[in-house]
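What follows is part of the complex, with its chains left where they were.
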């Protein structure tokens, strides 16, 4: 299967602002056919897409709670339905927050421990190499990706964390350059340095760092590209 | 006729409140040593058209639904409603 | 003529008389409100116009110079770049979070009004002395406000400057810069209204925001009486993001004829200026204005500075389609009037004609050539003679103090609050010299930098203006770019004070000369006067004034953004060179302040030869870089050569580095402290790709530009050594450099 036969849908809410960056990277760097899905569009069942990306940004200004208002919009019903039918869904940053608020992923995002917006490069350790989001990542490879968020402090009850752990659903953790998971490498106070998780069946994932901002050499890192390469690989091999 | 609903949304006790902590440290460093703890929540006012509800109970139910589904995240927050 | 001086709202008695003459009677509150807004310094540039006219504003790549919402330069391949810088000083002092946020929102509207999508923001910030009790509050609120607005809009904030000085204790400065990109054939202007077009209001509803007691008329403006009221402008970046998308969509579909954002003096300036620039008039129905606060009076509607609004003209038949777009984005889109041939604005209120005002009379405000006087403090400024100061015993201590001074130290804690990676265009992020951005779909890129040195501008406003331009150009050149055009933000105290006016005139002259020599026309800008506050000290009152603060924002181009050079040393063993000439002179330097607690000494004079040399030097460096020979380059500026070297060592993001410099400066006739810390050198510290120096190719280039290159040392793994005067641990400097603010 050629990449250009793979169809990706990118949801657009009022206030989404990484939508175009994802669109461009998917189309121009990875040669996938990506198109936008306006939050009010009646794209019933989202059946035509091989995967869906919920991009970052400030949907509804992130007012009330990050992602809360977007999580209640009609298109999220379709996304939920799509996910339940094993569709692949990736939420990036605000997209991750929306998936949490919609109850598609477990947990919540609190404000960063600094109570400040944090824009910087972080290092990620991959904990599960079998998911659609990580299957092209080389083992022992520490990834460098940028973060840019105010509410990335992942929190969940102990029981939930246990469940995520047992299931292998914690897919990325913040680490240092050498891959050690340390307090100093945690940029936002996230519980157990959690940077990205998946659902029970691994077809839905959310992560705070931005793979679309680290898929080209000129931007200082191509490591984010592995996330998209994984999705493509997974779809091709399916 | 409209009615007002006042909703307090607060973090559940067991959830860490970084904002409250930050306010507490500001208060302490400003010499307000008697303050022992601070919790920060939200206070939301809704103005609702009363006429479309057969009873005030129904109106209250709708406010509860809104509070539950939109205004709060039940995983970490709880809320209380007052109608006026 | 009867005059109630309390009711002049910022107008002078003469201006009031002039208005009475123009109208043939006394103005009523509505008229007075409009005159006072449009004739204010802020809107009319009445004190600065005569000087601004002297600035070079065309030629080169300029497509549109000053006069529109922002200037436009040709970027090749059918692309244009649109940029401007604007101040939001006073609102930021009153309410730093909202003030800085709405400042950023305002400048972005100026850019997308012209049909350009904003692609980068910069900001230039001035706070009181670092130890002043309110400084940390202002710093954190302003940074939060800028991040809040820019991040939500999805526009990366890629650079700027943060300066602390006690002259800003009572007047902070927030200058915001935005650049956008558009297609050459789809630039939108405010001057294109056609008779018969309808006038459309889009965006947020109008509230009481920004209607200031000071400039305001009758009783109902008494804010103290109405506690529920607030005049603070509250920013809503979410709505502005929607406004951006809706406007650009409507522009792409060619539904807009002419457009103007509602900035200062809101509906008043947008309607009168659009009418004036188009040579038309308008009929405006005040009943149609979407209001957030019920019961607003006509003059309140006209003067409101509620954010996230635009005024536009469109063809009647296209209104339906236009409204469809704004509906989709959930925004107001209301027909409020019509463009008419007669050059007046007819206001309708409560379905009746309410007022008719002549456009020319309102728009052609006064213009002054205010008296100027060279300030006494400059006349009396002592020369700094060698021998006045003993060289301090321990220059190491001073060096540490300088490298970790809040004005030198890393501004990372500030800019990590800004999303600088969104848009996937940022090739060189904040924290180095100029920001470098690439343009997708090709190799070309552009560079941005903002600079001002207010201490120098205080001691010598001409030099301050001139060197602000030169410094921006150095930063752009050091990355391999060539300077193209500038915008300026001129922050001064009261123009009614002849000494301040002299400062202004000198600073503009300095900018002019540098802009001419460096071939960087001034394509847009902003003037902010009255940055002063009356203070009480016991029973004495005095005026706390800022130093003259001309700030420059510069755009540069680069053919291949991927080949931009960064300022930091790349690795151990690299040979360190000086390109250019070292000068002495310590007047006004950070060193004088750090070592002796007083910078107020006459700086060395700057002449035209200085500028000639500067152009040669920068051209020479650019050629070296473009040939791919240079690994790192940084200019020598604040904090002198020591600071340039130290920063080159500690800002490498991957590894710790140091340097060992051996250089005999005795031939220059300068002392050790001058060598280390003079800020008047015209030189870059560079490292080369290989051992290139001495090759024929390089010598040829040096000869062509008549510039010196000299090896001075070597990059080390650790330690900062200069002759036998400086010996420091890199770690210590690094730690201090990154944790000072």
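First chain written, first letter: the chains are A, B and C, and each begins at residue 1.
Here, a contact is a pair of C-beta atoms (placed from the backbone, for glycine too) under 8 Å apart; a residue touches a chain by one contact, two chains touch by 3 or more.
What you are looking at is a predicted structure, and each value in this text was computed from that prediction instead of being measured.
**Q** Given one representative per chain kind, what formula describes the whole complex?
**A** Expressed as a formula in the displayed labels, the copy numbers read A x1, B x2, C x1.
In this section, only the chains that are shown with their structure count from here on.
**Q** Indicate the whole-number Å distance between the mean C-alpha point of chain B and the mean C-alpha point of chain C.
**A** 41
**Q** Which integer distance in Å separates the CA centroid of chain A from that of chain C?
**A** About 36 Å, centre to centre.
**Q** Note which residues of chain A are touching chain B in the complex, please.
**A** Touching chain B from chain A are residues 64-65, 68-69, 72, 101, 107-108, 110-113, 115, 153, 155-157, 189.
**Q** Going by the contact rule at the top, pick out the chain A residues touching chain C in the complex.
**A** So the residues of chain A touching chain C come out as 14-15, 17-18, 21, 24-25, 28, 57-58, 60-63, 116-120, 146, 148, 150, 210, 212-213, 216-219.
**Q** Could you pull out which chain B residues touch chain A in their complex?
**A** For chain B paired with chain A, touching residues are 15-16, 18-19, 22, 42, 69-71, 73, 75-76.
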